[in-house]
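Only one protein chain is missing from this complex, and each of the others stays in its spot.
Right after this comes chain A.
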Amino acid sequence: MSDTGKTSAPAKVSPAGKVMRDGLWYNNPIFVQVLGICSTLAVTNNLRNTLIMVLGVSFATSMGSMTLSALRELIPRKVRMIVQVLVLSFYVIIIDIVLRAYQPAISKQLGPYVGLIITNCILMGRAEAFAASNPPGLAFLDGLANGLGYGWVLLVIAIVREFFGFGSLFGFKLVGDWFTPWTIMVMAPSAFFLVAIALWIANNYKAKVAAAAKAAAPGAAGAPAGQGGKP
């Protein structure tokens, strides 16, 4: 869960901008850190459920990071972990209650996966790596950026899975009856394959950018490419 920032955003932008860029791309939770794919992969065969989960995760990471950052001077180091978990579960409970009240059908479909946001590694990872040593405002942005950075990747995967699996997006049928749904896209294996493919594309793109930067400035030490794939 370390935030070593192997490839980080250019230094000339403001701290807030850097935090946003890191979360959305340079230090994307899925491509670089490979964290937190557990609880959300299960719902990515349906775009609407994915959107709700992504919003939930973004809410919990941003608010949780902000709270923990505000409390960081008060929490004794020894009980840090359990305090973090308790604060995060507080926000997840809010999400669960709101969903139950306003979207009971979706809440039922998501089942245990809403509660599982608590154990989403991104939450703990950001709390530990960023919120523990940064002011609340920045921690909020960092949580939000990571939640959204994680979210856009999952939404892309959900679009592919729902389109090929059901021939629809957000439940609206987009193709005619001639279309044979790919059952595999609805089932678990396809999620693993699609994340791997997304990771592959991102790594190759990063390698290309790094190679181009190296060619442009031969003396400067360009960031080594493709490190995200090597844990």
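General remarks:
FYI, contacts are C-beta pairs under 8 Å (C-beta built on N, C-alpha and C of every residue); 3 or more make two chains touch, one makes a residue touch a chain; residues count from 1.
Definition applied: contacts and distances are computed from a predicted model.
Of the candidates "Predicted transcriptional regulator", "Cation acetate symporter", "Arginine ABC transporter permease protein ArtM" or "Na(+)-translocating NADH-quinone reductase subunit E", the chain left out of this view carries the UniProt protein name "Na(+)-translocating NADH-quinone reductase subunit E". When you scan A:V92, A:A139 or A:V153 for touch with the missing chain, the hit is A:V92. Interface note for the absent chain: among A:I118, A:A139 or A:M185, the touching residue is A:I118. Not every partner is drawn; the one left out touches chain A at residues 34-39, 41-42, 81-82, 85-86, 89-90, 92-93, 96-97, 111-112, 115-116, 118-121, 124, 184, 187-193, 195-196, 199-201, 203-204, 207, 225-226, 228-231.
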